[in-house]
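The complex appears here without one of its protein chains, the remainder shown in place.
Chains: A and B, in written order; residue numbering restarts at 1 for each.
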Amino acid sequence: MPALLEVRDLVVRYEPPVGPPVLAVDGLDLEIHEREAVGVVGESGSGKTTVLLATLGLLPPDARVVRGSVRWQGRDLLAMGERQRREVRGAEVSVVFQDPALALNPFRRVGPQIAEVIAAHERCSAAERRARTLQALHEVHLADPSAVHDAYPHELSGGQRQRIAIAQALVCRPALLLADEPTASLDTVTQAEIRALLVDLRRRTGLSVLLVSHELRSVAALADRVVVLHAGRAVEAGPAAQVFGAPVHPYTRALLAASPRALIADPTVPWVAAAGGAHGA
Amino acid sequence: MGPESGALLAVRGLTKVYPRRRGGRVEALRGVDLTVGRRRALALVGQSGSGKSTLARCVARLEEATSGEVWFEGVELLSRRGRALRPWRERLQLVLQDSATALDPRHDAAAIVREPLDALGRGTPAERRARAAELMEKVGLPAACAARRPRELSGGERQRLAIARALAVRPALLVLDEAFAGLDVSVQAQVARLLDDLRARDGLTYLHVSHDLALMAEVADDVAVLCEGRVVEAGPAQDVLRHPQHPHTRALVAAAASLPALAPQERAC
Partner (left out) sequence: MLLAVSALTFLLSEWAPGDFFDEMRLDPRLSDETVRALRERHGLDRPLPERYLRWLVSVLQGHLGFSFAYGQPAAALLWPRARNTLVLTASASALAWLAALPLGCAWARRRRGPLAAALGGGTAVLLAVPDVVVALALMVAALRTGWLPVGGMASLGHEEMTAAARLRDLAAHLALPALALALGMLPMLLRHVRTAVAGALDEPFVLAARAHGIPEWRILTRHALPAAANPLVSLFGLSLASLLSMSLLVEAVMGWPGLGPLLLEAILARDFHLVLASVLASTVFLLGGNLAADLLLVAVDPRIRAEGA
């Protein structure tokens, strides 16, 4: 089966007006197949967000793709015109960013911001857009879609905002969702809820996910396959259980060792076992 | 009512009510009691909106509590104002979550560490410079960082810088509000180790404020769980984590436990 997204030998360099150029991505290969969730793990500066922005064609002006290709369903995204790329973004490949407080426009109500994504890609009436917006809000398990529809972002909690960002990303039914640290700005309980939502959405819609994160355990909770990124290179890749269970590369081992000790749950306490707590340390 | 002996910080019945313009009010803190012993590390854990940051800000007197007492080194702080408060302000320092925004972007690292000393006029300029260099070394910032501005430093370096600045005035207590948030896991571990070293060497006491119970169980001795402005559970960190009693604490533990435990075979603990 051909890959949905195929990144080959991607090299991206930042060339700031002052200071030396920085190689952010250095010959990266990456594949995502249909219905697959791939986790890209790396610390800050590893180039993981750059990969995501390059895929969308949204690199900042001082970044340059030196070589390589990014193919979306066989079409070269990097060679595409801006107009075609715009048609892919949001409709076929969509994205959820780290901090929904920043990703949503604070000056506009939530509903129109979602409806606008539909309007950007499809021809349909305002009433239809509203209905689909409410449906999208419902699908991310927001309790009162019509109240949320008319709210401003600042009137909602962090968890609600991230659900809205997910609804906005998925409203046009893209095949691939890029998720950049989607839980990092949330508290632990809300993180768990958003992770559960992503798992649920994948199961229901067959969505593919590219999850980018520095937090190994949240990647382990969501991804089938893992790529460990270090200084712009993939130092280790493979099924999640293999990479986390039997890491080969010293960098992966160091990351694992630094990760907070596995949560210890007493298996005799029934509610922890039910929540999926594993027996560690 | 005085604090029990041995406690560095004792919070008694602290409340904070925010008035709302459209009538009504928000009770952020509804009578919080906390005790932190000398050289201990207490973590105050709660979800966003639980009031934990409000508590940190009230203790550091960045905000005025509505009622209650804060005993620090045997002195009640809330009844003191202005000049009478100044010596205690130095003994109690706050380290904020996003160190990138809390540090002046126009100054280099050395100037940032030196700033509190300059402001207080401690020693000669040469002595202050020497002290700043000493502090940066203490928190493990290489000398090359001295001339860099905050945005030229990594997240971990910025957090070390924020700690160095807090230490400049020789505090007894650091209040750390989400000091680990936004840091890479390996950097979190380094900062945790740094805090342990500083505690052993200088006898510092920590009050952590965080949403991450699992992480706090590793860096703190004791944990207090805050829910809707009240402490619902408190005790030794490992006890709270392993045997949570209150439903809210259980929710926090369950959230952490929903993550797989990463325990490669060769990591024997």
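Before moving on, here are some points about what is shown:
To be clear about the criterion, a contact is a pair of C-beta atoms (placed from the backbone, for glycine too) under 8 Å apart; a residue touches a chain by one contact, two chains touch by 3 or more.
All of these numbers come straight from a predicted model, not from anything done at the bench.
Checked against the full complex, the one of A:L5, A:L30, A:A103 or A:L176 touching the unshown chain is A:A103.
The omitted chain makes contact with just one of the residues A:R89, A:H149 or A:H214: A:R89.
Within the full complex, the residue among A:L56, A:M80, A:A184 or A:V199 touching the omitted chain is A:L56.
Listed by residue number, the positions of chain A touching the unshown chain are 56, 58, 86-91, 94-95, 97, 99, 102-109, 116-117, 120-121, 152, 154-155, 165, 168-169.
The working rule: only the chains that are shown with their structure count from here on.
Work out the mean CA point of chain A and of chain B, and you get 31 Å between them. Residues 43-45, 157-158, 184, 186-192, 195-196, 214-218, 220-221, 244-247, 253-266, 269, 271-272, 275-281 of chain A are the ones touching chain B in the complex. Per the touch definition, chain B reaches chain A in the complex via residues 47-49, 154-155, 182, 184-189, 211-215, 218, 241-243, 250-265, 267, 269.
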